[in-house]
Structures are given as structure tokens and as C-alpha cells.
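A single protein chain has been omitted from the complex, and every remaining protein chain is retained in its original position.
Chain IDs A, B and C follow the sequence of writing; residue 1 opens each chain.
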Amino acid sequence: MSRADVIEEMKQRVYEANMELPNLDLVKLTWGNVSEINRELGVIVIKPSGVPYKDMTKDQMVVTDLKGNLVEKDSLKASSDLATHVVLYKNFETVNAVVHTHSTNAVMWAQSGFDLKAYGTTHADTFYGSVPCTRQLTENEVRNDYEENTGNVIIETFLDRKIKPEEVPGVLVSGHGPFTWGETPLKAVENSLILDEVCLMAKETELINQRISSIPSYLLDKHYLRKHGKNAYYGQ
Amino acid sequence: MSRADVIEEMKQRVYEANMELPNLDLVKLTWGNVSEINRELGVIVIKPSGVPYKDMTKDQMVVTDLKGNLVEKDSLKASSDLATHVVLYKNFETVNAVVHTHSTNAVMWAQSGFDLKAYGTTHADTFYGSVPCTRQLTENEVRNDYEENTGNVIIETFLDRKIKPEEVPGVLVSGHGPFTWGETPLKAVENSLILDEVCLMAKETELINQRISSIPSYLLDKHYLRKHGKNAYYGQ
Amino acid sequence: MSRADVIEEMKQRVYEANMELPNLDLVKLTWGNVSEINRELGVIVIKPSGVPYKDMTKDQMVVTDLKGNLVEKDSLKASSDLATHVVLYKNFETVNAVVHTHSTNAVMWAQSGFDLKAYGTTHADTFYGSVPCTRQLTENEVRNDYEENTGNVIIETFLDRKIKPEEVPGVLVSGHGPFTWGETPLKAVENSLILDEVCLMAKETELINQRISSIPSYLLDKHYLRKHGKNAYYGQ
Partner (left out) sequence: MSRADVIEEMKQRVYEANMELPNLDLVKLTWGNVSEINRELGVIVIKPSGVPYKDMTKDQMVVTDLKGNLVEKDSLKASSDLATHVVLYKNFETVNAVVHTHSTNAVMWAQSGFDLKAYGTTHADTFYGSVPCTRQLTENEVRNDYEENTGNVIIETFLDRKIKPEEVPGVLVSGHGPFTWGETPLKAVENSLILDEVCLMAKETELINQRISSIPSYLLDKHYLRKHGKNAYYGQ
């Protein structure tokens, strides 16, 4: 397939995945964006900046190089969150697609500043342990290269805690909101949906039982590993 | 009616009941499954594993024997939760259909580890007393025959507490989620809907009145018995 | 207009008002009923018992006399809650229509056993003071003539507290759910919608501010009286 054809297909997938965000009630207004990377071709495709979902077309998807520079004539401006996506792609080598939303339940957890613990198997089926909440950015990190530093604090969080991005495909940025990722744009959107749902379930569980703690590690192992990796066997 | 015709009808009912789960907002993605048993014919029909609801057809429904072995050529794989359904059918002899979901409100209660008390008549109209939450499975039970042991801990819970499955057609599996059952697949799905709604109402009631206790047993008796058993007379 | 024509129109209004309950998300399954009375003709029209909303037709509406006895040949059975409606009509002379639902937020308040205080003007625009929660019925009241005694405890509550049913067109029956009323079936349904919404707002307000108290009586007066009675002037 030609380079142009591959990029056309990426645009189609990124477009469709972006449109799933309002369909799944994960965004209001223009509060979200999806991108995909092709490392061999050296391109990233991402949602354009500020275009309402109802008016968006496949051809408006923005193509950049691996540093986020526009590479097409007459391109729209890329989503301002591109710089965060670029950092994630650079450091998480197995990740092919990234999603950012302001979905209600994931934002409320990100605002709390707390990690999202695994209180049940719905969580464990997708996230192999707590979904971490980053530290707050410093004044300097916010004033200079804010969007890039948002990516950096995510990487720092995963490195410091020795979490593999393949095993925990999402993060909560303190005071801000969720980023998720996956092998394809649709899979990354699916992880946004699951993260939002698990945030809702966790909050309600804490209201019912104020002394709740994470599920035992053997149950976490079972649920995560029956669905992921070489011994996976599970489908509902 | 021929054996083949009976199975065709079971497939149709199981298909329709499965499709009700997303229609009623009881599942996201593929997070649920419905089955039906015919003890005379020695067959169980259940949702196939991992097929998205929007692509699912009646003919994809999976037929097994009473131990859960596939009995049709070219059959899809059965839902991985089949082993749990098999245990329920074996031990709950009056149950003809079983449903498992990850519906939001029932999961949050299951994650809390608490029984769901009867705080009102909406509960009592369907569940004759608390809906029990099982104990947590042990490491050994999770590592070996997990899905079967999920069924076993449900049976243990009902036996230990002397609860009749006809009178409390549902359970919360600790840290996991709900199973419900009924005389038909649609009735079992209806019980999933009611369980989820009653979980939501109970949580909110506890937030409003932190000293709330179950309704008196005479009110529980009245509401349950006016709708079930030989003296039933009620319809809204 | 002939007696038959008047009854046909009542059936049409009661049918349409019943259908509004699922449209407005106030009922699941068959959990609700609406009736209308015509005291001159001596008839009540009410939803039939146990008919699913999607199958219901105008002609299935049930006609009874003022004591709740069926008056049409081949009539379906009336909703079992008819006995409660009859008591309300007998004692609340200005009420022409009654609605009962198990709407989520009104049920959770009814289950708490607490009155619903007026925390804001949304409440005050319709309910002139707290919406009372009845006492719990005694064992004897539940065992004998339960549905009639449900009506009696509502009447007792309004008499004891000197509340006028025109000024507070709804009630919470402890451990059960809401009843509302109005001049027409649609108006009574509207009051069910408002009661449910105000219950939701009140619960959330209590979570945000645990020391919240009712709005001052002069604000309650202003909002209620600018919309009701001879000096009404308000429309949004």
C-alpha cells in the first residue's frame, strides 16, 4: 500500500474514533481528541483543533511528523494537546493510539488527586492494578511547555512506579483529566469508556463501604491475565 | 415439537434476552451474558464469547450439554462464564435461565462486599429479603476452576443462609458483580434490571439516612406474597 | 356531551398520562399508574393491572364507580393500587387525578423515612412547604386492606399536619414511594416529575452542605404564591 493510502486509512480510523467520543457520552462540546501514530512512516494523525464533532470530516484530520510538525498543505491546526500525545508516543513504544477526554467520572477522580484502586473485576479486566494519578505540575512546568510537561509527568509516573503502559492503558492527570491509549484508536477509546465507568463504580463503592480496600492480588492476576497475554482465554 | 425446533426457539429467546441487556443499559461493550436450560433435552443455550451485541445473530447462540460441552458443529466458543451458569443450573433446579452483567449499580454493591438490604417495597416486590453478597473467593478457588468456583460460592451462600433461589432470584458476587435468574430468559433479565435499580435506590437511601434499617418483615411479606405464590393478586 | 363521550375522553387523557410515565423516565417495567375521577358522573378511570406500557391501548383503560367497582363488561382488572386512589379522591375533594410511581429519586427519599424539605425555589414553585413522608404502616394495617390503608395514612398525614392537598400536591409513603395529584392527569404526572427532580436536588444539596436548612418562609411564600392562587403572575 502506498504511503498516501496508509495515511488515508489512518485518517479514517482517527475520524471514526473521534466520533465515538460523543456517541459514547465521553465528551461534551469539543472536549476530547484521538490520535494514531505510524512509526515506520513517521507520521501522527490527530483531530483538528476546535472543530465541533457534528461538523467534522475525515479529510480535516491533521497529519504531523513525529515531533508534531504539520506535514500537509492547507492543514487545519492540530489539537493543542498534540504535544502531550507526542511525548506519550516517544516514550511508550508499544502504544499506537492516544485519547484525551474530560469525561465526567474520570475527571472527578483526576480532580481528587487520588489513584484509582482496583475495587473489582471490571477494573481488573482492563487495568492490571491501580490507575495512577500524577503529581501536580509545578508552576514552572505549567508556565513553560505545559502540554509537553503534561506528557512528561505521565511518563515520570509510570517510570517511578514501574508500571508498564501495556498493562495499565490509562492515567489520571491531577486536577485535569484522563489520558488512555491502546493498539488502535478504537481500542484506546474503549479504554476511555472503561476508565470512566470504573471511576464511577469506585466512587459509589467508597460511599457504600468507607473501609473498602483493593481486591486481593490473586483476583487481580486472574482477571487481567485471563484476558491478556499468552495465557488469555476469556470472553464474556 | 422436534428437538431441533425446541433448540431453535431457545436460541431465539436467548438471543432476544441478550439483546435486551444493552437496550436496558445493563451492559457496556460485551459485559454480559444470558443462558437458558432445557433439562429434559439436556441442553443449555448461551451467548457466544466476545461477540459485540451489534453484530450478534440468533444463529450464533451456542448449544452445550448439561456439563457445558459444545454439541454443535462449527459452534462458536461459549461465553467463558458458562461454567458458572452450569453450577447454578445443577443446584437450583427451578431455575431455567441465568443472567450475568456488570451493570453499574449492582457492581458497586458487589464491590462493597455488603448484602443489599430491603429498604423498600420496590425491593420486596421481587426479592424476599436481602440479596446476599458472597464471601470473597480464596486464592486457591481463584487460581483453579475460577468460573466454576464462582458458581460454587453462590450455592454455598444460599445453602448457608437457607435462602431459596425462587424467593431471591439474584446474588452479588463479592468484588465482581451480579447474577440473576428466572423462569425464562426475559424474566431473568428483568430481575437484573430490578436488582440494578434497587441497588441504586439503596445507596441513595443510605446517603440520606445513615441510620436506615430494613423494612419490617410484615411489609416484606405483604409485598412479596401479594405478587408471588398461590395467594398472589397484585398488578400495578 | 353524553356520559359515554365524557368517559371516552377520560380514557384518552388517562391513557396519554400513563404513557408519559415511561417517556419521562418515571417508571420502569409496569411500576406506575394514573387515574382520573369525574365526581358528577360517579366514575374513575385507571390503568389496567400489569399491562406493559408498550402494549397498552386507550380502550384498555378501566372504568369503576367511586368505590372502585368495575362498571364495564369485559373490563380488564384495575391496577391494584386503585384502593389507594379511591381513598385520596374521597378525602381530597379538589383532586381530579392521581399518580403513583416508583421513580428512582422519590423512592429513595420515601425509603429514608424523612420529609423532603424545601431547599430551593424549584421546590417552592410547586410545593408550598415540605413534602411530608408518612409514618410506617402498622402490621395490622399492612395485613388487612393494605392498599386502602396506604391511602388512609396519607390522609392522616395531611390532616395531622394541617397541609392542604392543593398546596402540596404530593406525598412520600414511608418505605414505599410517591403519590402525586393534580387537576388533570397530565398535571398530576408533571407533579411526579417535579417531585422526583426535587428529591434528587435535595439529596445532592445535603451532600454538599451537611448543615443546610430550608429556605426562609418569605422566599417559599414568594415563589409559591407568584405561581398559584389569585395573585399569580409568574411564567418562565
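Simple rule for what comes next: contacts are C-beta pairs under 8 Å (C-beta built on N, C-alpha and C of every residue); 3 or more make two chains touch, one makes a residue touch a chain.
Just so we're clear, the structure is a prediction, and the values are computed from it rather than from any experiment.
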item: Chains in view that touch the one left out, judged over the entire complex; value: A, C
item: Absent-chain contact - pick from A:V142, A:L159 or A:A232; value: A:V142
item: Residue touching the undisplayed chain, where the options are C:L41, C:I155 or C:M201; value: C:M201
item: In chain C, positions touching the absent partner; value: 119-122, 190, 193-194, 197, 200-202, 204-205, 207-209, 212, 215-216, 218-219, 222, 226, 233-236
item: Touching residues (missing chain, whole complex) on chain A; value: 28-33, 47, 49-50, 77, 79-81, 100, 102, 104-105, 107-114, 136-137, 139, 142-143, 146, 175-177, 203, 206-207
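The criterion applied here is as follows: only the chains that are shown with their structure count from here on.
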item: Inter-centroid spacing, chain C versus chain A (mean Cα positions, whole Å); value: 47
item: Shared interface positions of chain C, touching two or more other chains; value: none
